[in-house]
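Up next is chain A:
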Amino acid sequence: MAMLDVAGLDAGYGDLQILSDVDLEVEQDEYVVIVGPNGAGKSTAMKSVFGLTTYMGGAVEFNGEDITGLSPDEIIHKGIGYVPQTENVFPSLTVQENLEMGAYILDEVPEAALQDVFDQFPILRDRRDQKAGSMSGGQQQMVAMGRALMLDPDLLLLDEPSAGLAPDLVDEMFDHVDAINDAGTAVLVVEQNAKEALRRCDRGYVLVQGGNRYVDTGDALLHDEEVRQQFLGG
Partner candidate 1 sequence: IGDEEEVDEGGPDVLNIIGYPESGIQIFRDYYSNFDDGTDIIVPDGLQDADLPGEVGNDMDNVLGTAPASEGPNEAAFEELYEDEFDSSPGVFNSHTFDAVAVCILANIAAGDNDGEAIRDQMRRVANPGGDEYGPGELEEAAEAAADGDEISYQGASSGVNFDEVGDPADAGYDVWEFGDDGTETIDTIAFEGDDPDGDMADDSPGGTDREVMVSMLLPETGDLGELGSPMIQAGELAADQFEGTSFEIDLAIEDTETDEDTTLSNGGALIDAGYPAIIGAASSGNSVPLVGETSSANVVQCSPASTALSLSEVRDDGYFFRTAPSDLLQGQVMAEVAADRLGGETAGTLYVNNDYGQQLSEQFIDSFVGDQGGEELNTVSFEAEQGSYTGELESALAE
Partner candidate 2 sequence: MSDTSTDIQSTETGTAADTAGTSSDAPTDADAVAPSTADRTGEIELAVDGLVKRFGGITAVDGASFEVEAGSITGLIGPNGAGKSTTFHCITGIHQPDAGTVAFQGQDITGIAPYQCADYGLVRTFQIAREMANMTVLENLMLPAKHQQGEALWRSVMPLARREVEEQERELLERVWDTLEFFEIEHIAEEKAGTLSGGQRKLLEMARALMTEPEMLLLDEPFAGVNPTLEQKLLEHIHELRADGYTFLIVEHDMDLIMEHCEHVIVMHQGSVLAEGVPGQVTSNEQVIEAYLGGEV
């Protein structure tokens, strides 16, 4: 039984159906990547897991429990964290406050977790009192990541975490994800930096036109000629 089990999911926005019959599975401790063309519905799939789209059919189960219809804070309670693709920081809150918000459902700010985040992203420690909105695009991405880590979730959903990061940070970020994954958190990542992501992951999905086209191990996908040509830029 997979930890996250999405089966035959149909979902969309209002009347508009985007996903049809999508299957996704993430096992305990697994590292899963979703790639695919722009507009394929990758972000939509992630949002659907988090209950942010219009549910149209199928099942989303987490640890064997149906989580469709739950509110995001309930889902967070269940142990899923999520970093959206865009607009993912609170611009008028300081960096530290942004991070604290990540642990809102706890009574106290977990100081240890905060320090962990600062250790992973030292620039955030230096800029802890700067308004997140005035940080550069890449810095904001770190804030968003850090915030999702504050609760030490069982499953972390990351929507294009490396977009806009400098190369060293891209590597670092992938390392972070690896580290997070190694520490026992399953991750589900949407990436356009597909090659790198597929190289590192356990399994990959290729999502096209709202349905999943390919599932395989990362390496297999990397070496599939069609996938390379169509989705990985050759």
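Basis for inclusion: all candidates are chains of the complex that A comes from, given by their letters.
Note that contacts are C-beta pairs under 8 Å (C-beta built on N, C-alpha and C of every residue); 3 or more make two chains touch, one makes a residue touch a chain; residues count from 1.
It should be emphasised that the depicted structure is a prediction, and the values quoted were computed from it without experimental measurement.
*Asks:* What candidate from 1 or 2 touches chain A in the complex under consideration?
*Replies:* 2
*Asks:* Residues of chain A touching candidate 2 in their complex?
*Replies:* It comes out as residues 13, 16, 36-41, 43, 85-87, 123, 130, 134-139, 141-142, 160, 163-172, 192, 194-195, 229-234.
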